[in-house]
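Presenting subunit A:
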Amino acid sequence: MIEIENVRKSFGALEVLKGIDLTVSKGEVLTVIGGSGSGKSTLLTCINGLEPIQAGKITVDGIEVHAKSTDLNKLRQKIGIVFQQWNAFPHLTVKENVMLAPRKVLKQSKAEAEAMAVKQLTHVGLGDKVDVYPGRLSGGQQQRMAIARALAMSPDYMLFDEVTSALDPQLVGEVLDTLRLLASEGMTMICVTHEMKFAREVSDRVAFFHQGVMAEIAPPAELFGDPKDPNLQQFLAATH
Partner candidate 1 sequence: MFNYRFQWNQAWKRLPEMLDGAVVTMQVAVLSMVIGILLAILLTLFRRSGSRILSGIATTWVEIARNTPALFQIYMAHFGLAGLGLHLSPYQSLLLGITFNNAGYLAENFRGALKAIPDTQPRAGRSLGMSDLQAFRYIILPQMIRISFPTITNQMVWAVLMTSLGVTVGMNMDLYGVTQDLNALTFRTFELFAMAAVIFYVIVKIIQAGAWLISRRLFRY
Partner candidate 2 sequence: MFDTALTANDFLFLAKGAGMTIFVTVIAVFFGTVLGIIFGVIRYQIGPVWAAPITFVLDIFRSIPLLIQLVLAYAFLGTVLRLGLSGLTVACIVLTLYTSAYCAEIVRGGIEAVPLTLRRASRSLGMTWGQDMRNIVMPLATRVALPSWIGLALGVMKDSALVYVVQVTELLKSTQILITRLQEPLLLLMICGAFYFLISFPVARFGGYLEKRWSND
């Protein structure tokens, strides 16, 4: 379970999260929507401790993320994150990209890591690309590789930060399909996204962020069907 209590986060004088309260339970798929600068992506990087917070508390399975005593490297093994930019390691083949963290962080044997890598890559539909260098893959394929790379750590939670935003339109579908697959398998996921159709279909709940505040949170039918927050109404009108 991920519990977020009154989290505040600033970059210098700019406050991007103004007291967020949110709980995501096991097996839930939460999508976060909102305009740019609403703080939705920042929340993800705070959850896995890549960014410090100024106030409040985030706990993952009872472990406080920003406590001094927390071993962040260990915690991050539980929480996979995939970014807008897929950040493929260009000097490693697709398979080696996926194997690297399991081998060096989890100290798996080569055979073990390789089996896991092939399994996850096949899972995201890249079974025939394992020995290729990422430079020869399309953006969509590289993004799916990045998902497999995060999954190979056997995380309990997956965070997706606008994973389709940097893709050509015709490549968006294959990546969303991969996310749908994970959702259907019961993975706990937080997806920051601009894909409203996707949010409507796969989410258990949808949260709308506006200027650092979580303005509304509800199951998709309710949030899209009967938006109460005026900013949300405006946002939805603009995206249609």
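In this text, a residue touches a chain if its C-beta (ideal position, glycine included) is under 8 Å from a C-beta of that chain, and two chains touch if they have at least 3 such contacts; residues count from 1.
Selection rule, in plain terms: all candidates are chains of the complex that A comes from, given by their letters.
In this text, all values refer to a predicted model and were calculated from it rather than measured experimentally.
Colleague: Of the numbered candidates 1 or 2, which one touches subunit A within this complex?
Modeller: Candidate touching the shown chain: 1.
Colleague: Under the definition above, what is the set of subunit A residues touching candidate 1 in their complex?
Modeller: Residue positions touching the partner: 48, 50, 73-74, 76-77, 80-81, 83, 85, 87, 89-91, 100-101, 104-106, 133-135, 146, 149-150, 153.
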